[in-house]
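One protein chain is absent from this view; the other protein chains keep their places.
Chain nomenclature is as follows: A and B, assigned in order of appearance, with residue numbering initiated at 1 for each chain independently.
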Amino acid sequence: MSKSPYTSGKPSGLASALLGPIKLSEQIIERVLFYKRVPVLFIFILLTLGLGFQAVQIRPDASFVKMIPSSHPYVENYLKYRNDLSGLGNSLRVVVEAKEGDIFTTTFQNTLKQVTDEAFFIPGVDRSALKSIWTPNVRWTEVTEEGFEGGPVISPEYDGSAASLEQLRTNVLRSGQVGILVANDFKSAIIQMPLFDKDPATGEKLNYQVLSSKVETLIREKYENADVRIRITGFAKIVGDLIDGAKSVALFFAMAIAITLVLLYLYSGSVTGTLIPIGCSLVAVVWQMGLLKIFGYGLDPYSMLVPFLVFAIGVSHGVQVVNTIRLEQSEGADPWLAARRAFRAIYIPGLTALLSDGLGFVTLMVIDIQVIQDLAVAASVGVAVIVMTNLLLLPLLMSYVGVGKKAIAKMQASQNKESSPWQMLTVFAKPRGAIIAVSFALVALGVGLYGSQNLKIGDLDKGAPELRADSRYNLDNAFVTDHYSTSSDIFVVMATTAPNQCTSYNTLSTVDSFQEYLTDVPGIQSSVSLVDVSKRVTAGLNEGNLKWRSVSRNQYVINASLAYVPSGFMNGSCSLLPVIIFLDDHKAETLDRISAAIADFAAEHNSDALKFEMAAGNSGFEAATNDVIGTAQYEMLAWVYGVVSILCLLTFRSVKTVICIIAPLALTSVLCQALMAYLGIGVKVATLPVIALGVGIGVDYGIYIYSRLSTYLVQGKTLPEAYLATLKTTGSSVAFTGLTLAIGVVLWVFSPIKFQADMGILLTFMFLWNMLGALILLPALACLLHNHKAAQTEENAHVY
Amino acid sequence: MMFPSIPQIMIKSGGNMLSVTKFSQRARWCVGFIVMAVTPLAFAAMDRIETPSHLSGRAAEGLLLDIAHAGDRLVAVGDQGRILLSDDQGVSWKQVQAPVSVLLTSVYFSDAQHGWAVGHDGVVIHTEDAGDTWLTQLNGRQLNQLQLDTYQTLVDAGGDPQAQDLPMDELELFLEDAMVAVEEGPTQPLLDVLFVNNQLGFLLGSYGVLLKTEDAGVHWSVLSHRLPNPGRFHLNALLVEKQSLIIAGEAGVLFKSDDMGDSWIALESPYEGSFFGLLSYAGQGQALSQVLALGLRGHLFASEDSGDSWQQIAVDSTASLVSAASNNNEVMLVGQGGLVLTGKTLDKLTAFEPQDRRAWSAVTRVNDGWVLVGEKGIKRISDTALGADHE
């Protein structure tokens, strides 16, 4: 009997205190599971059917408000005044483009009219705020010797004749809508469709998928023809496109599953050992979606990937279990015994790994954005479910059938082989190789830290970053930006006053100087507010004379100039005056600069009578989101690593072990950030959780490998020997899982949804690098950290 | 950007409703405004009359209303108290700070160093170093007080010896208005400024206000009552033509003074719509210069006899003409809706780049072209571009 430096004399009090309950739970579960197989199986089947029934009813559930950080001061301000800021939240813009010629033709105007009418009837559209040159709320004005003249742009006498069209052209020019509702080159016109977040009649949330498909069928498909092209932009369309893209997302999942199936069979050589783990993982997905439905969640475009992650983690664990069963069977046990022994063997590392995954995902709840919190819930539920399906159901099913003879023969052959391809890797378990590996890791760390400095927060590209640059949506969006004067990046500052004070001279004059202040802030294209309305109408009341285009000091003149105010410039109780700021872009640095500039102005000029509050508008929300994400990303990583480290510490009861397991993960996280910076992927709501997810998935490898390694070490093997034995068993599973999942995920690069493609690249990288880290860096660190200990006497050694 | 609808009452409701009702509404206004005048004086800190203009990188892109020469230098003024200087004939501009943030409506330099700019809230600012630095000479409050003092004195004295024809009740009306104005605050914009030399200058503005200075703006005297302007129409432009002063204003009013502004007569107006600008111009082949009056809805009139009689010039546009400049025989007229007309004679005016719909406010001549200012900032039109467009 050899005494190894890795065995201590007596286990510490803490160790037995921790292990006691774990071992007890294992005994109880093991007995119930393996002696009451039929009842347990029955329960599982019932649950699967019940949850499956729930799962198929799960619906997409996207909401604008869920994607913005609800406790951020900007968003709180927005939510306070939400009802008064209609049209600034959610809206669609439909562009009707004349392929040849301009819009002043009978057929085009006819089409435009019909599309406007069509838009009017689409459910969810705020009809009173609908705007196109065909709606009565769009008017022209002119000054004559007699005073003002004005009327709707489409006059009642319009009859499609050439004279009417000439009149229409004049009206359009006089209406000031060129660049807003009519393109600068007069070849297209826009219908602006503001949307209700909640249907005012039924109170139901806006269903983006239905809206998007209605708009597609009723407008684009119906009216697009040889002469006319229809383009559609707006948040609702993005969401609709993403939800539609869910089908392709599902297709890519299916491909990844198929690839996993094939590769797993080639690796294990066992039909049951392939079908059962994959089957159990799919059951886990079904349970996860069913539970989410029961808890009242839906699928939003960002949590669409969670089912696949659940599948991936499930397979990862399943392969470990099956491999252990195969090992037991190769030593002569029958399926029942092998399953039972494997269950006991894997219990602690499996549970720890899944617990780390789960708690790691739960820490995402610290981020104040509901979409991410929902993701946290979905992922933790998924991991919890994997405990049931892959740690309980899987061994149960395997106990009936075991792995096939072919698989057992394969395992025995590899165990008996004298030289193994894994031999090469044992060099890293020796001091010299370990130093090389660790040095390389340190260099990589340096490269990663350097590269990740360029990591940007927020969107880096124009348009909708979730979709490809050449996607129909982004092409449409680029068209609007190119041909119209209003950018789609809007930042709204809310000037709040006491009721009925929003039109007072003092308010307007301060807002006027605010808008002047804004002209000097780089990144701002222009701004518009009630002040502009007042100034223009005041000039209008004076024959259009530009010299009168100022805020009058005379309140009666102001009141006269504001007798008719278009919607969205003030609220009903005249206590809110939005200043709508159009930005050049929505890059994070632009938003930062603008927020800071506005905050400076507000600090200097806020008083009881007038406050400048941020922010609304899509860029306002993005500023808030970037703000939250900026701090959140480090908070999140701190929590994830903290939780995972503590769990590993409780399991392995050794700080050095924790270092061996966590250090490779940390390296992967840093490199992943550098990769994101290199690929131009910004940290935003969609990509923020990626790194936490990577930690969650990667910690499994380290825990399994270290557990197995330690088994051989306590038997007295040297580190290289123990490591080789580990590689042949657990190591090969880890390598297989990492590679297979990476291959499955790398195909996502071809997805039409850029968000999924980005995720594909990042997840591929993390799967592979985590795998390499666990296989190479972990033993290297173990070697270096324990090296000097091995030389000490046995009594001093106190390391597991 | 967002062009709103108009109050229904204003649509085609006839005549000079604006001016007449303004007159009778003053009484009503004064009641309401006393209430308003009491509103938070805490805001005095942000008062644009006293707040220096904000230096902005995009100052040259906003609303600019007038442009003048100070020697070789160009000076443009406009919204929020922006003052821009160019020393390279309008190619590049730099902003200097003004002591006010009001909309500046007009600027004039009597020589390369001395200039005056006027604007809303009764503001007058003055520079003695070619526009590098400016000081406020007059603001609306002072103007109101000046008016009040002037009319109080005149009423107490029983009349203005230099305006014998002015009945007492008219003068008392002026006094009443002055009292109301003091209550209302500095609400009246000044619309034009012109200095005959470094000492003698005139300001005109809304509701018929006319001021004269003989000491470069240190002291001002109120001459509004000397104009036969019972409708209190806005005075938009002032021109020195030969030895006379001509004023053109709202509703087609035209006034002329032969004694440097002490007394004025009303000229017979050829048009009932407003005039916005005046120019002295001699076309090709003309020995004597004419006075051009630019007005509402494409109306252009020329007078060969210093305003006593006018002939309408045909203009192929219904956009208002606002300002004009000339160089030798060439004249450029600018106006609303991007209207730019040029020509060597008045009967051969052609439009330049009709697609640009920016409203113009003023134009001046530089060495190799013209510089325009207006709604969206500054535009430079070179002679070559002009020539190319005409082909």
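In the analysis below, contacts are C-beta pairs under 8 Å (C-beta built on N, C-alpha and C of every residue); 3 or more make two chains touch, one makes a residue touch a chain.
Following the convention adopted for this analysis, contacts and distances are computed from a predicted model.
> So which of "Peptide ABC transporter permease", "Cytochrome c-type biogenesis protein CcmE", "NADH-quinone oxidoreductase subunit H" or "Universal stress protein E" is the UniProt name of the chain that got left out?
Going by UniProt, the chain not displayed is called "Universal stress protein E".
> Which shown chains does the chain we cannot see touch?
Its contacts among the visible chains are A.
> Check the options A:Leu112, A:Leu195, A:Leu211 or A:Ala345 and report the residue that touches the missing chain.
Reading the full complex, the residue touching the unseen chain is A:Ala345.
> Please pick, from A:Lys293, A:Arg468, A:Arg708 or A:Lys754, the residue that touches the omitted chain in the full complex.
The missing chain is touched by A:Arg708.
> Quickly run down the residues of subunit A that touch the omitted chain.
With respect to the unshown chain, the touching residues of subunit A are 1, 6-8, 11, 15-16, 19, 22-23, 26-28, 31-32, 35-36, 337, 340-341, 344-349, 352, 651-652, 707-708, 710-712, 714-715, 800.
Please note the rule applied: only the chains that are shown with their structure count from here on.
> For subunit B, which residues are in contact with subunit A within the complex?
Interface residues on the subunit B side: 1-7, 10-15, 17-18, 25, 29, 32-33, 36, 39-40, 42-43, 46-48, 51, 54-59, 61-63, 65, 79-80, 101-103, 105-106, 120-121, 140, 184-187, 189, 191, 234, 236, 250, 272-274, 276, 296-297, 320, 322, 336-337, 357, 359, 361, 374-375.
> Taking the touch rule as given, give the residues of subunit A at its contact with subunit B in the complex, in rising order.
139-141, 143-150, 173, 175-180, 485-486, 504-506, 509-510, 512-513, 516-517, 519-520, 522, 526, 528, 532-533, 536-537, 540-550, 552-556, 560, 563-566, 569, 605, 607, 609
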